[in-house]
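I'd like to ask some things about the structure below.
A protein chain is absent from this complex, but the other protein chains hold their places.
All chains are identified by letter, namely A and B, in their written order; residue positions are counted from 1 within each chain.
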Amino acid sequence: MVLNLLVFILAASGVIQVKDIPNDDGSRLKIEYRLPESVFDSAFLYRIQGNKKILIHKVANSSGVVIDEGLNYKKTYKYTLVVYSDTLKKTYESLMVKPKASWFDTSQFPLFIVVLLYTGLLLFYIQHARSGKSLYLRPIAGLQAVDEAVGRATEMGRPILYVPGLSSISDVATIAALNILSHVTKKAGEYETKILVPVRDPVVYTIAREIVKESYYSIGRPDLYNENDVFFATDSQFGYAAHVSGTMVREKTATNFFMGMFWAESLILSETGASTGAIQIAGTDAVTQLPFFIVTCDYTLMGEELYAASAYLSKEPLLTATLKGQDAMKVIILLVVGALSILNLFGVHITLGLF
Amino acid sequence: MKDFFIKLASLNRTVIYLIITIGVLLPLVVPLNLGQKMSPPTEHLYTFIDTLPKGSHILISADYDPSTLPELQPMLEAIIKHAILRGVIPMVMSLYPQGTGLGIQACEKAKETLGARPDTDYVILGYKPGFSAVILGIGEDIKKIFPTNYSGIPLDSIPAARGVKNYNNIALVISLSGSSTPLAWVTYAYTKYNQKLATGVTAVSAADFYPYLQTGQFIGALMGMKGAAEYEYQVNKLLEKRGYEKAKSVFAVRGMEANSIAHFLIMLFIIIGNLGYFLTKKRREA
Partner (left out) sequence: MLQKKIPLAIVFIFGVISILQYFVPHPLSQAYYDTMLKWMIGVGSMAIFLALVSFIRHHQVRLKKKEHAPYSAVALLSFLFMTLVGFIGGMGPGSVFQKMFYYVQAPLQATMFSLLSYYMASASYRAFRAKSFEATLLLITAFIVMFSVTTFGNYVPGVPKALEWIMAVPNMASKRGIAIGVSLGSIATSLKIILGIERNWLGG
């Protein structure tokens, strides 16, 4: 059958156009083809890679676009399109093309500008704080109550329970919770009150342990550190909830802190704490869990208040300065959202290339 | 009478727990046989699968573990049964290691009750780690991610998987999850490949998914036990029509009855609590 075919090879005829895809790692090429014949029996697009000929697409229409993936930006590629019709076999070839690996994703440029703007704002306010000007921080009840909560545990001679959330260290809420742990430990150390820190994530456990140890060292009381007070409970979500609930009931903790990321177990933890009569302070950025904490805890840090806690508790000017930066960025976002919404009402749709 | 309400307003926790236990147990022991009218998100999903051409493929991702099984497993079972009855081929995968076993269990049920044949009427793909890589990979070539089915048979030689290369050949992807995994499907499968998506989620996380329904990123959704019960009830009606009485399941329907009673009890407790609060306040003022 093949012997009966008339074979044509049409090199660089412009039937196949191969283009580099911008803003990628050089692993893709875009192949556009437009066949002169509108009717054919079958057609196949091949990638020529050295001596190898690899089928990448079975062509059904006379024109189309194919994205070839898994390429190497250091190599050069050529494509051929083989078309069979009746007794004819035509082969169209493309030019040699090398995919380019980009050093900057220009599609992310608007986001890059926003990152620069926000970083710039934060740095500006940090610099401002370095000049010694003090900043006003609105009172946050939950944070004002930290001293009182620690003091209460001391008066009652019972331990404090600190839960640094259930998420991993890659969650910023966990980092914020660990920052607060340092403050609470120092405060507890000053009053010589025991602090229990059950942890769910192994990496968070090792960090929490070091934080508690270092905090005791920093107030000159390394003797207060007991390695069994910071411990890995279990990595099972509800197993952890069972363990912490049991600890609250048996140890009769006077003060419970729930800081960081929480999921469905939040109510199990805080309601058990409420039933034992402990004073409870929670803080989370998990919006769906906030209502549960609000109804069962004495104080709740909502969303960003959790991140502001470290700055608030330390009163460190450089830390508080970043809060001012956040507020400035929020004002900018509000203005942009407001302006774009108004424009949208008039039929002008702008997305700033951010979505 | 006043004193009675004031006393009621300071009910002990134990009494509340006891009443809730009875309220939940009662419909499980004595079925109430309430109907289940479909809510719009459930109806959209049901109609979509119902009107798919025979031989279409849907990809169901069981992205959950046993802790959320009571709400999500009935959804999986009902969707699989529905698809098989309509001649649509469900391909079951998971982004959670523990989801694979749950997917197999649901398919086994369809095999036992409907006589569905593995690899002909349904395909079990199994688990693959890495959320984004898997979701994006299916968009390029499903065989690169799942070269074989769960039992190790190459996808090429499975009759039910023939013709499925990527999302172009998958009519709908349904992610059943107790976490935010469906959003990963939105980010990668919908945004990049314009893949049609639906989801089934636990009631506690349902609030997060309503905006995606509004924007059309999910064509339909099953919200918690309620969604599961509505879908199960609808599939039961279809099973009855086709003469598969034994394949009917009432797990979610019964669960929803218990759920409804629990909700009414909570509403009642809130009313009592408020009555007591107002009467105590009045007394104090007097």
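Simple rule for what comes next: a residue touches a chain if its C-beta (ideal position, glycine included) is under 8 Å from a C-beta of that chain, and two chains touch if they have at least 3 such contacts.
Since the structure is predicted, the reported quantities are computational estimates derived from the model, not experimental observations.
Residue B:67 is the one among B:67, B:148, B:169 or B:187 that touches the chain missing from this view. Touching the missing chain, out of A:95, A:287 or A:335, is residue A:287. Listed residues A:18, A:31, A:45 or A:176: the one in touch with the omitted chain is A:176.
Chain B residues in contact with the hidden partner, per the touch definition given at the top, are 11, 13, 16-17, 20-21, 24, 34-40, 66-70, 98, 101, 203-204, 206-208, 210-211, 213-214, 223-224, 226, 229-230, 256-257, 259-260, 262-267, 269-270, 272-274, 277-278.
Chain A meets the missing chain through residues 23-27, 73, 101-105, 108, 111-112, 115, 118-119, 122, 126, 172-173, 175-176, 178-180, 182-183, 186, 199, 202-203, 205-207, 209-211, 213-215, 217-218, 227-228, 230-239, 241-242, 246, 250, 264-265, 267-268, 271, 274, 285, 287, 290, 292, 294-296, 302-304, 306-308, 310, 314, 316, 318-319, 322-323, 325-326, 329-330, 333.
In the analysis below, only the chains that are shown with their structure count from here on.
Chain geometry summary: the mean Cα position of chain A and that of chain B are 27 Å apart. Contact residues of chain A toward chain B in the complex are 69, 237-238, 263-264, 275, 288.
Interface residues of chain B, counted against chain A in their complex, comprise 13, 67, 140, 179, 202, 204-205, 207-208.
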